[in-house]
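Only one structure is covered here, and it is reproduced in the block below.
Every protein chain of the complex appears in place save one, which is left out.
Letters A and B mark the chains in the order given here, with residues in each chain numbered from 1 onward.
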Amino acid sequence: MTIKAGSSVIKLSTKGNDEVVDLTPDVDRIVGEFGLREGVVTVFVDGSTAAVTTIEYEPGLVADVQGFLRNLAPAGDWHHNETWGDGNGHSHIKAGLIGPSLTIPVIAGKMTLGTWQQIVYIDSDIKARSRRVIVQLTGETE
Amino acid sequence: MTIKAGSSVIKLSTKGNDEVVDLTPDVDRIVGEFGLREGVVTVFVDGSTAAVTTIEYEPGLVADVQGFLRNLAPAGDWHHNETWGDGNGHSHIKAGLIGPSLTIPVIAGKMTLGTWQQIVYIDSDIKARSRRVIVQLTGETE
Partner (left out) sequence: MTIKAGSSVIKLSTKGNDEVVDLTPDVDRIVGEFGLREGVVTVFVDGSTAAVTTIEYEPGLVADVQGFLRNLAPAGDWHHNETWGDGNGHSHIKAGLIGPSLTIPVIAGKMTLGTWQQIVYIDSDIKARSRRVIVQLTGETE
């Protein structure tokens, strides 16, 4: 079998303040459309105030993640806010700590996620934003 | 040279409570068996209460990591616990922050880890679990 590389983009409009979006259905669809059988999918946020990771996507845990992040890096007097006056220094801190990239293996055409494990996008900015999540695929195709 | 993609699974039984397991020997063996010369290895946990990263694997630092994580997200009244009653809301928070995936370059048949840098699995759940770590390899083989 030959190896191919390709990519797709998910467009998102979110309200910020640690909004959590489940990207799993979109990434699943992209893996299927590409026909990836054995390889990896990289999910990447092209911005510095949002991040990707995996959690169990259910409302209680989403509220826990939001409360945890707000406590970890609260809004306030960050130096970044003096630079731009945009008040989102804490957004950058949270996103940089979680990180913008996630790489997931694909075996026999399916991502190797656990049953209660979803790919989530966390928008920690302080106002509504439109952003892109890039989904890159490398591996053997059908 | 041609590029190949393949994968292997490491099975783990751990006790939770931030147990730290050194995965380096297993991943090293898998790289060797696959014959990967130049490429990347992705190590991925298929669950949302465990994570992977690198640390210097020595008992003092393992205790430090455990103490740090317990202080960062203590057991307690997390909303997730109301949803399922399983009491592991804090486990999810810790695992989501560290993240489930790690990608390591391979050059001349060896992972580019530092001398005091080991690949570790951190099981932050609150009870013993059996889980899989997926090791995906992409690159030039012998």
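One rule holds in what follows: contacts are C-beta pairs under 8 Å (C-beta built on N, C-alpha and C of every residue); 3 or more make two chains touch, one makes a residue touch a chain.
Keep in mind that what you see is a predicted model, and the values were worked out from it rather than measured.
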Touch with the omitted chain, as defined above, among B:12, B:50, B:102 or B:126: B:102
Option touching the unshown chain, where A:17, A:48 or A:66 are the choices: A:48
Subunit B residues that touch the omitted chain in the full complex: 3, 38-40, 53-56, 58-61, 63-65, 67-68, 97-99, 102-107, 112-114, 116-118, 138-140
Subunit A residues that touch the omitted chain in the full complex: 3-7, 42, 44-48, 73, 78-84, 89, 92-93, 96-97, 99-101, 103, 132, 134, 136, 138
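Note that in this section only the chains that are shown with their structure count from here on.
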Between subunit B and subunit A, distance of the C-alpha-averaged centres to the nearest whole Å: 19
